[in-house]
Structure formats: C-alpha cells, structure tokens
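Of the protein chains in this complex, one is absent; all others appear in place.
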Amino acid sequence: MDAAVLDTTRTFVEVTEIWIPDGDRLVQAGGNYGSHGEFEAISGMESFAKGEGLPGKAWLEERPVVLKEFDGSYFKRTEAARAAGLTSAVAIPVFADTTLKAVLVLLCADDDVRTGAIEVWAEKDGLLMLEDGYYGAAKHFEWVSQHTHFPRGQGLPGGVWAANTPMLMRDLGSGYKFIRADSAGRAGLTTGLGMPVPVPGNRAYVLTLLSARGTPIARRFELWDARTAKVGTSGQAVLIDGICAHEGPLWNEDNPRRIGAWQGLVGKALGSGLPAVEHGRPSIVHGYDTMVALPIYQGDAVAHVVAWYC
Amino acid sequence: MQKLVIIGAGMASGRLLEHLFELDPDAFDVTLFNAEPRGNYNRIMLSPVLSGEKSYEEIITHDEDWYARNNVACRFGEHVTKIDRERKVVVGENGEVPYDKLVIATGSAPFIIPVEGRNLPGVVTYRDLDDTNAMIEASGKPGAKAVVIGGGLLGLEAAAGLRLRGMDVSVIHLSGHLMERQLDEAAGYLLKRDLERRGIKVHCNSSTAAILGDDRVEGVLLEDDTAFQADLVVMAVGIRPETRLAVDAGLEVARGVSITPQMQTLNDPDVYAVGECVDLDGMLFGLVAPLYDQAKVLAENLLGGEATFVPKDLATKLKVTGIDLYSAGDFSAEDREEIVLRDAAAAVYKRLVLKDNRLIGAVMYGDTADGAWFFDLVKNGADISEMRETLIFGQAYQGGTPLDPMAAVAALPDDAEICGCNGVCKGKIVNAITEKGLTGLDDVRAHTKASASCGACTGLVEQLMSLTLGDAFSPAAVQPMCGCTDLGHDDVRRLILAKELKSIDAVMQELEWKTSCGCAKCRPALNYYLVCDWPDEYADDYQSRFINERVHANVQKDGTYSVVPRMWGGVTSSKELRAIADVVDKFNIPTVKCTGGQRIDMLGIRKEDLPAVWADLGEAGFVSGHAYAKGLRTVKTCVGNDWCRFGTQDSTGLGIRLEKFMWGSWTPAKVKLAVSGCPRNCAEATCKDVGVICVDSGFEIHFAGAAGLEIKGTEVLCQVRTEDEALEYIVALTQMYREQARYLERIYKWAKRIGYDEVRRQIVDDPERRRHFFDRFVFSQKFAQVDPWSERVSGKDKHEFRPMAIVPKEAAE
Partner (left out) sequence: MNVQTQNWVAVGVLEDIPRRGARCVSYGAMTIAVFRTENDRVFALEDKCPHRNGPLSQGIVHDGCVTCPLHNWVISLETGQAQGTDEGATASFPVKLEGGRILLSLGRA
C-alpha cells in the first residue's frame, strides 16, 4: 500500500485518554481527542475519586470496565459525550502489582458503518467468559459472543490467558468462527489483538480488540517484549510481532528490532511504565498521526508494551 | 550462459538463488521445479501460520515478482519424474529440461510410522503449507479433537497451534519426556507442565499401535490399549531425506544424497545437492542454519569457487507463544561437566554443558535472555575458565559491568539447587554455615556434601560463603598489578622465584607484559621484588624508583627538598645538634622542624645543594634517615630504665639497637617501629608496624598497627624474655613481610590479609623458619645497608644533581 495515500476512514476508537492517580484522585494526563475539542476541554477539568465515574470504577473494582450506555449511568461527562457523539467507553486499568499506575480509556461513537469489537474476557470457573464487549455496528455478534467461552490455550482470549503475553492473530480461528462469517453483507472480524490485563488478586482478564477490514481498530500494531527472561537486565524491549498496513510484516526472527527505555514513544511507555498517547507529533511513525502505547506488567515490572497506530 | 536446473524450491534452494544472483546474475539460465504448487516460503514459520499468529503471505520469501525479475523459469506444482544423467536432462510431468549443472534440493520426507490406518483421510504429516491448511481446515469444526504423534519440536508446535485454533489436543510421545534430544527430564517436565496448562494433554512413554477408522480417521490406539478419539491425526515423528530421484538416477546415496564438502555428489561432477536431502559423511541437517551455510558454499562453487561447507553448532527455539525455550550445541559428548541452575518459583531451568573449559551446549527454559550469548560462546569455543562461577548467570554478570555476581547469588531463593551432583540447595548450605560455624570450603563439603563430587559448583559455594560470612571468608580474587599485566602481585612474586627472573626485562619478557617499559605502578614494584629476592645478584634499577628514593631526600611542592638525618632511637648529642645548626646556616635552609619520628627535618634545600649538605652532615657522623624510603623509617623510643622510674627495660637501648640493625633495608612499604619501656606506652608502640612493650619479665612484641589514614591498634605476636630474642623475632617478622607482601602494602594490611595466626605460626611457632628469615635479612643487609648519602657525595649518580648543560640565552638566538 502506498504510504502517501491519505486514509480518511474514521477509526473505530474516537477518543483515547490516560488518567493517572494524583493523591487520591485520577487526573487527566494526555490523550487524543481527535476533533472533539469541547469534550477535551471538559475532560481536562475533570478528576475522579476511587469509584467515581468510569475511570474511578476501574480503579476501585480493579478490573477493565465496558460501558455502553452513558445516560443514567455513573459516567460523569454524559452531556459532553452526547454532544461529541460518543456513546460507549472501555476503561483499562494498568496495575503494577497492586499499585494503580494509570487508567486508559477508549471512547467510541455509535454508527452503522464502523465494525469492530472491544471485548473484556474474565475468568470464571476455569474458563474465560465474556464480561462485556462493544461491537459497533456488529451488534449481532454480541449475543453470540456472550454465549461463547474459551478454556485456557484456546482461541485468542484463551491463548493470551495461557501464554500471559499479548498476541496478534491474523486469523481468529474456529472459536471466533461465528464472527468471521460474512453477515448481512458486512465484513467479518478477522484479525485481533489480545492482551492480558493484570489486576491485584490475579483474576485473569483479557482484553481483545478485533478488527474488520473496512474499519480497523488500528492500521499498525507492534508487540514488544521487555521481560528480563527475554532481554536480560538491559532495560530494552525487543519487537516480537507487528504488522503494518504500509510496511507489511514488522517481525524479524533473525534480527528483531530493539529499543531502550525512553527511546521514542514506545520507549517512553517502557521507561515511564505509563501508557502513552500521542497525536499529530512528527515523531510518530510516518504515515500515521495517532498512536497508543500500553505497558503490560508482570508483577511490578513492565513485561510487554503494545502499541497501535491509526 | 549455462543452464542450471534446481529440483526443489525449499529454503536452501531459495538462499542458493539469492547468493547466486548476487554474485553473478548472468551466469546461469535457471529453471526451478517445485512439487508444491508455490515458490519458496519460510517453512520454519508454518507453526505461527497454523496457530493464526501469522498469515501465509507474510512468510513468503520469494514472490512472483522476484522470480520474474531474476528470470527464473518456474515449474511449480510439477513433479520431476526422472533425472537422465546421460543425456543431462531433467524430466518433469510437463516436459523435459536440459541442464549443464543440476542441483538436487528435494528436502525431507516425513517419517510415517508403519501402523495400520496411516493412510486414512484425516491423517496428516506436518511439512508444508498444504499440511498446514489441512490442519486449519480440520480445526474449523467446533469441538474437533486432534492427536499429535511425536513430542519433539515440530509435534509440540503443531499441538499448540491446533489448540489455539480451538481443538482439543493430545500429544503422544514415545520417550519418557518431551524433546528428549534437547532437554533433560527436569526441563522436559517443565515443558509438559506448561503445555498441560494450555489444556494440551501429554502422554509420554506411549507407543502408537494403530490408527482407527473406516473411511476416515476416528481415533488412535496405543500399545497399552488406551485409545483416543481423533478427528485429525498429525504425524510429527521425524523426517528423512527425500532421495528417490537421486537413487533412481544412479547417484550415490547413503542416508541422504552423498556429497563432498563442496556440495558435489560423489559420482557426478555436474550434479550437486543442498539442504535437508544431503548426507555429508553420515551427517544429516534438519535445522536451517547449516542449510544457509550450504547454500552459500554451493553458490560460490557453481561459479567456479572452491568453498567448503563446515557444519557448525546449532541453536533451536520452540515456537510456542508464551513458552521460552532455547537450546544450542551438543549434549551428547562424553566426559562433560554440567552446570545447572533451577529456580522452581520462577520456573527457570538452565543447563550448561562444558568440556575442557569450553561451553559445548546450553539449554534454557523460562529465561532465554542469554541464549544468543551462550550460543556465541559455543560457536567460538572460547575458554570460559575465568567466568566459570558466574557463567550460568549470563552475560550481565561477566566482568566489565558494575553488576555484582554476589547479587545473583543473594537473589537466589533458598530452594535453588546449588550442587546438582548431591542435590544440595542454597538454604541447606547457608544454614550449615551459620549453625555449625563453618569457615572453610572443606568444612562445607564435609558437612553438606556440596561441591564434594565433581566440583563444578565450587565457585557458587564460595560465593555463598562470602555472602554468609562476609569479610571473614576471602575467596581467591586476583587483582592485576596494573594495566600492563593480568597477573596479581602474588603471582608475579611467585613466578620471579620459580622462574628465577633476575631483571625487570626478564620479568616483562617471561611474564608477557603488555607494555615495553611497564608503567609507574609496576616498575617500582618489580624493582623491589627483585631487590628482595636476589639481593646479591640484582642491581637496583634506579630509573624504576621514585625520585625521592633516587635522590634520597623528600621532594617538596616547589621542587626543593627536605633532608632528615638519622637520629638513632631519637637520641642526639650537642655535637650533632651543632652540625645541624651549621648546615642550616651555611645553606640558608629556610625551615627546621622536629618530626613525629623523633628526629630533625631541614626543609627547602635546593637539589643542587644536596650533595654538599650531605657531605657536611656526613662529616658529623650522620647517615640518611630514609624519611622518604619504603624501608625502615624510625624507631621511636621512650626513656626506659635509664632514667624513667617506671621503666622496666632499656627501651632506648633496644630501640637504637633495632634501628642500627635494620636501617637501609628496602621493604614493600614504609616500616615504623617503637619501643616503650613500660605499658604506659609513651613511645606509642601499639600503633606501629612493629612495636615493643617492655615488661618486667621481658618484651611483648606487637605488630600490625596503623596510625595514618587508618588507626588500628597492634596485635600481639608473642612475649620473649631477652633483647636478643626480641631482635630475632622482629627481624624475622620483617623479613617475612619483605618476602611475602605486595608492594605498597603496609604490615597491618598484609597481616590481616594472610591472617594474624599465620604470622604467629611462621614466626613464633616455627623456630627453624624464624631463624631462616633472620639469616636472609642479615644477608640482604650486606648489600642494602649502605649509606646512600655518602655514596652520592662521592660522586655516584652525580648526574641527578647537575644539569647536563647550561645554555646562555644569547647562544640560542
């Protein structure tokens, strides 16, 4: 694909924000609000106590939270969200052991066109069950996935659970067969990024972001491994997988890319241990103007960094 | 342009073409046959394609464009039926192609175990994309069950991939544990556990009896009558070279197509072979690295080169996401040693295989960070004896980084196994050391058996002792003398004696000094060692002494000198004082000061005046006070029973006697003595290098005190009855110090290092040895006890004190 082609398809996720604890409240610490200036302004003035609002709920309950109906809910910025056309959100807490480092919030708009899925899977009775998910226009998938479960090692959620590492599936496999099927002329969800969401208490949570061809969650994904079991005590991370709409496959078995802490935006997430969201900066990989880098902890150390670019 | 035909578009042949076109794109007109209906792709990455983690498109190495660009005639999906070597023609299903050179790259065929049912639909091998697609297809049915026969690398990757796809998977393995060619039981166990945690069932020690089913596969039956349901059976029990075409063509074939190290077949110079199908002196090649090497060699040789393929060491990785396993090298060698590190809590297992101080194999499970580094060590055949103790901890713990190897040992949990031979864990060793008060390695061996068998863990045990006992345990750690050598002081001293090295040049030559002249650190040290060891034969190298010792005065900050004549035992006379006063006046010496050593210092003397100053002092009977020397400085005294009402012995007399006996001797570092007439210790003998406290019954001899940058009270050597004995003991002790210490090491440091008891053992408990020390000191004094001032007054080294030339300013302009 030609890197110079301007891709005007709107992305599935409209707004990405980072909230970090400051004393006993969560305050805004960066984000990408796209064209939603008002919402951005309002968000900048907000802060959440533990249990308050969506980010506060993720903090208190120590789990990822999906919210699909803002009206009448605990969501605090309902008016502003409605004005911006945002209708659903997912809050992902980032815990280093039992300490909350940040909450990443993804907000989506409702429409008939964009198809994708953001799912939160949780362990129950030895299986991963769908706790909740947001499917955009593919609402029909929702019912089916609510009745799907994955044992350890099976499917993208089960695979991520067993391996305790993020995974990028090009082909979702039979566990997701129902949503691979072409349905009512719309594209199926074929590729997916799965990542563990470690929380205190060790209950297993897996977050999946599934993409359809027409409206990808992102057009470039990178999975970085920063565990000492992989890179020693160098403080670096090595690129173990990645795919880009422009460059194609990013992985290289013989000579994988390496970065150090604070090197670039992924390095920033690696070094700070906090999520990083950047928009419109020239340092972002050529051809993209937004990126999100999310550190994934094992214990109190950053084990992986997942980055996606739009 | 010659015609080149290649049979097989696998990874070896793809690499071959790349190298060939790089070296000479116009040398050959290439036709490429492939039984598979596609070009070359990265077969190794089929497992991620099976699991869904990669797409086939991503693993294609050479696409249509590439072949077109390089003018390769592609005959994909077409089987070769025959090679006619007489007519030099390759016969394919769709026609013939003539060749000038032929390369057979037919790869391997998978072993199929000869059981009933092996040909049923639903039974697949795992070699190529078609197999992979068949497996993916089979996984599409929800709830489908797969049985994988073969628990080696390939079988396990297939199992994990199928599981991710959504199947119910069981692995059947003949041996007692998985991947037995690379792993031992412990690691095999960890692997089995991780696979089972993914819901994959593993059955070892299981032999397949038959595959059940009518029109298609339905199950697998084992020898012990256990049966498993199966919708898909994957046979991954091994591969063998595909040689049918070569056999039919009359080429020499052993286990594979026989080749020379130049990649040529043995009986036809125009036919070559490369890749998994070859047999080089009985060796087969199943991993990609040697295939790439072969391809490079063959490309050169096809163009007329004479390259040789040399099989090298191999590394393998298991490609199952979430399992970190890396193995490299050879595990089968006889008389090898092993170092194993197990950390049950972190599920880490590392095993290093050594032979003759070289690393020959490494397996890592759970922590592969150092995999590449260990592999390099295997490939280079480097001597790892220096890093033996920390080798297993990986690259970060070798020299050059600030990381402390002790940190690694400290971080090990108590149940970490230290001694593999005897199964002794860290906790057991540490507890034994603390509870039983063990202080030495032999103790630990006796009480715990750790390091008592093969000894490979001795370094680790010593580290544990250091960790537990701290300074009280000192493992041998060699600090080099300086940047010119890797040898430590003790090594050099030992070698000077053992090899009878009698000059600095001989030392630097025989001990392989890295520089031609040494440096300011080692030259003075070597000079001292040689003076000490060969007093009669070695000529002091004055250019290896510091300026003070060359000019026998102390250089001051403005380039002038200070002169300190000896005042024996701190006792002087009016004649001496008058002589000093006259010298001060005559030479306009700016400062006169009493020193802490009970004598007088004259400061501010110009260098060129020194010989004259000495001449005058010498006439008054003075000799050099050696206030600058690494030698005996002073012997302080208190008044003693001459005058003092408390004096028990003649401390002044003894002090003077000691000073007169010992002055002039060079020592590793300065030596200061003192003799106190009673325990009130007015001469401060208890903070000196050697001190004497006189008591009624005799003389208490002290040593190893310090009162400079460090303050330390002395240790008691012993008590003697007579002055003669006191002299003998003190001189013997000094000689022992001269012979054994490192240059610049004060007595208190040396004694602490070797142990005060050791000093007592040699000086007090061993009269014969003490006598020998004494005699050697006396002998050495014959050559050393020479007044340097009078030497210089009489003209020795006069060049030190006079300029070579005086150039008037006008002459130069």
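Which chain is which? They are A and B, in the order written, and residues in each are numbered from 1.
Heads up, the rule we're going with is that a residue touches a chain if its C-beta (ideal position, glycine included) is under 8 Å from a C-beta of that chain, and two chains touch if they have at least 3 such contacts.
Since we're looking at a predicted model, the values are computed, not measured.
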{"item": "Visible chains in contact with the missing one", "value": "B"}
{"item": "Residue in contact with the excluded chain [from B:1, B:345, B:498 or B:807]", "value": "B:807"}
{"item": "Touching residue (missing chain; options B:308, B:543, B:588 or B:697)", "value": "B:543"}
{"item": "Selected residue (touches chain absent from view) among B:517, B:581 or B:594", "value": "B:517"}
{"item": "Touch residues of chain B, complete complex, unshown partner", "value": "515-520, 523-524, 542-548, 550-551, 555, 557, 559, 799, 803-809, 811-813"}
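Note that only the chains that are shown with their structure count from here on.
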{"item": "Complex contacts: residues of chain A adjacent to chain B", "value": "151-156, 158-159, 162-165, 167-175, 177, 228-234, 241, 243, 248-249, 251, 253"}
{"item": "Footprint of chain A on chain B - complex, ascending", "value": "44-45, 51-55, 58, 136, 139-142, 144, 160, 163-167, 197-200, 321-324, 348, 366-370, 394-396, 403"}
